[in-house]
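A single protein chain has been omitted from the complex, and every remaining protein chain is retained in its original position.
The first chain written gets the first letter, and so on, giving A and B; residue counts start at 1 in each chain.
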Amino acid sequence: MDFDKTNDKDMQISIGPQHPALKEPTSFSLALRGEKIEAIQVKIGYNHRGIEKGCESRTYIQDMYLLERICGICSHAHSTAYVQAVETIAGLQVPRRALYLRVLIGELERIHSHLLWLGVAGHEIGFDTLLMYTWRDREAIMDLLAELTGNRVNYGINTIGGVRRDLTKEEGERIVKIIDHLAEQTKYYIQLAQEEVTLIQRLSGVGKLPREDALRLGAVGPTARASSITFDVRKDDPYAAYGELDFKAVSADQADVYGRTIVRLGELMEAYSLIKQVVKNLPDGPIAVRAPRKIPAGEALSRYEAPRGEDVHYVKSNGTENPERVKVRAPTLANTQAIAKMLEDRYLADLPIVVAAIDPCFSCTDRAIEVEGRGLMSWEKLRRYSIDWYRAQGVDFRNVKRVI
Amino acid sequence: MAKKFFIRPGAMIALVLKTLFQKPATVDYPNKPLPMPEHFRGKLDFMPEKCIGCLLCMKDCPTDAIEIKKLGDKKFEMDIDLGKCIYCGQCVDSCLKKALAITPNFELAQFSHDKLRVVFNAAGSPDGTDQKA
Partner (left out) sequence: MLSALFNILIFPGLFFLSFLGTTAEYIDRKLYARFQNRVGPPWFQPVADLIKLFAKSEVIPEEADPVMFRVVPLVALAATVTAFLYIPIWGTEALYYFKGDLIVIIYLLTLPTFTFFLGGWYSRSLYATIGAIRSVTQLFAYEIPLLLAVLAPALLANTWSLSEMTEYYTVHPWYWLFNLVGFGVALIALLGKLERVPFDSPEAETEIVAGSFTEYSGRFLGWFRWAIDVEAVVGASLLAAVFLPFGLSLWPPLVFGLYLLKILFILCLLTLARTVMARLRIDQMIDFCWRILAPVAFFQLIFDLIIKELIL
C-alpha cells in the first residue's frame, strides 16, 4: 500500500534516522495496524559525504585512499574496484602475484564482514550470545589483517598497478592456521543455524523476496543469491585471480532471511577454501608495476563482488593527474529497493532483521542528495543553496575558523 | 549434508556451559599494553638528513597533513598534523630517499588539538616527539 494513502486508524511510527536497530542513519516510516506493517516508506540520504565530487579535485593516488574510506567494512572492495578501473584505462599489466594478494585480502575481508553480519543479525533478533561469539572469532581476522596490511580496516593494500605489501612464507602459514580454526567455528554456526529453533523461527519465512521480485528490484549479492539467482561477479565476470581459482557461487532457494544466512555461512566456507588455494598457489614475481601519474584519457567500468553484493565503480579520465568523474554504486543501493517488498504483510518485529539481512551500509550508499522540487541545479547554485540553508539554521560559515 | 540435525531450543547450551570455565576473550586493554604488529601503520617518522625536499610526500598526501619546510641549504623539517593524517603510509611509498618511515605507535590521542601537530627537524629529539613551541 502507498504510504500516503494510510488512514487515521494506523499508527504512524518512524524507525530512524536515529534508532537502536540502525547502525547508520536512514529512515523508515511505518504505518502500523497493531503489530502489522501496512505501509512503509524508506528514505536514504542522511549521510551524503560528497566523495565523488571530492575525487575530482584529488589525484588518482589520493582518490584511492578517499574511496577506500567509503565503507569501513568493505574498504578493499571499493579500493580494488577503483584501482581496477584506473588500471584498465592506463592499460597496466598487473603482476599475477599482486592479483592473488588482492584476492587474499578480499576474501579475508569477506570473512570479517560476514562474521560481523552474523553477529549483527543475532543482535537484531535478541540473540546476543551469537553476537559475542562471532565478533570474538572475527577479532582473529582483524588482527591478521593488521599484520598483513598494516591496518585493521582501511588496509591500504592496493596501489595503482599492484599491491603495496608482499606476503612472506611464515605469514602464509599463520593464515592457514587461523583459517582452519575459523572453519571449525563456522561449521558450528552452520549447525547452530539448522538446530536452534528460536533462530529458525525468527529467520525462516521472514522477508520473502521471490526470484522475480529480486530480479525486478535489482537485488545483488547474498540477497539475490538467497532467491536462487546464482549471480556472482567473481564467477560471471572474473576479476583479479578469481578466474584461476576453484570455488562455487553459493546460493539458496529459501528466498528469505534464513536463506540469506545460509548463503553467507556458505560463502564463509568458500572463502576459507579460496584463501588456502591462494596461499598454496601464490605465484612468484613482482607485486606491482610502476604506474604513470597522468592517466591517459579514457573511461572504464569496474565490477567487484563485495561482501554485500556487486560494487560498481566508473572512472573517466582526461589525461591529467585528476580523474574527471568517479561514480560509485555501492551494493546497498541496489538492495534498498527490495526492503519495502520484503516487509509486505510482515510485523514490526521483523523490520530490524529484514533490514539487517541485506547487510545495509547506508553511509556507503549515499551518493546524491535531492533537494525537493528544485530540479537540476548547477554546482555553483547548489553551493549557494547549501550556504543559505545552513545560514537559516544559524550556522554561518563566514565566522567558522578553519580548524588546523 | 549427511549429518542429522536435531531441531531444538537451546542448541547452544553445551557450548555456553563449556565457555563458562574458559578464560574471557576480553583484552584488558588500557591497563595492559596491546602492541600492534611490527608493520602496523601508526605515527610517521622523519629522518631529516635523508630528505632532499622533492615534496612528493606533500603532493601525494590525501589529506594535506604533511608540510615540508626548507630551513637552509639541504636542511628540511617536516610539520605533520596527526589529526589530519589518515595513516595510509602513501608518503612513505612516495619518498624516493626513504626519509620517511612508519612506526607501530598508534596511541596518539591528545587533549589539545595543538599537541597533534608534530615537527620533526634536525635539532629534534631522535624519536621525533619534539613539539613546536
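As a working rule, a residue touches a chain if its C-beta (ideal position, glycine included) is under 8 Å from a C-beta of that chain, and two chains touch if they have at least 3 such contacts.
Remember, predicted model here, so these are calculated numbers, not experimental data.
Residue A:Glu35 is the one among A:Glu35, A:Asp236 or A:Asp253 that touches the chain not shown. Of the candidate positions A:Met142, A:Met269 or A:Leu348, contact with the hidden chain is made by A:Leu348. Although one chain is not drawn, its touching partners on chain B can still be listed: residues 9-13, 16-17, 19-20, 22, 24-26, 28.
For chain A, the residues touching the absent chain in the complete assembly are 11, 13, 19-21, 32, 35, 122-130, 132-133, 136, 196, 198-199, 201-202, 347-352.
Everything below uses one rule, namely that only the chains that are shown with their structure count from here on.
Measuring from the averaged C-alpha position of chain A to that of chain B gives a distance of 25 Å. By the touch criterion stated above, chain A contacts chain B in their complex at residues 58-59, 61-66, 69, 129, 136, 139, 143, 146-147, 150-151, 154, 156, 159, 164-165, 188, 191-192, 194-198, 200, 403-404. By the touch criterion stated above, chain B contacts chain A in their complex at residues 3, 5-12, 15-16, 25, 36-37, 39-41, 59-62, 81, 83, 86-90, 93-94, 102, 113-114, 117.
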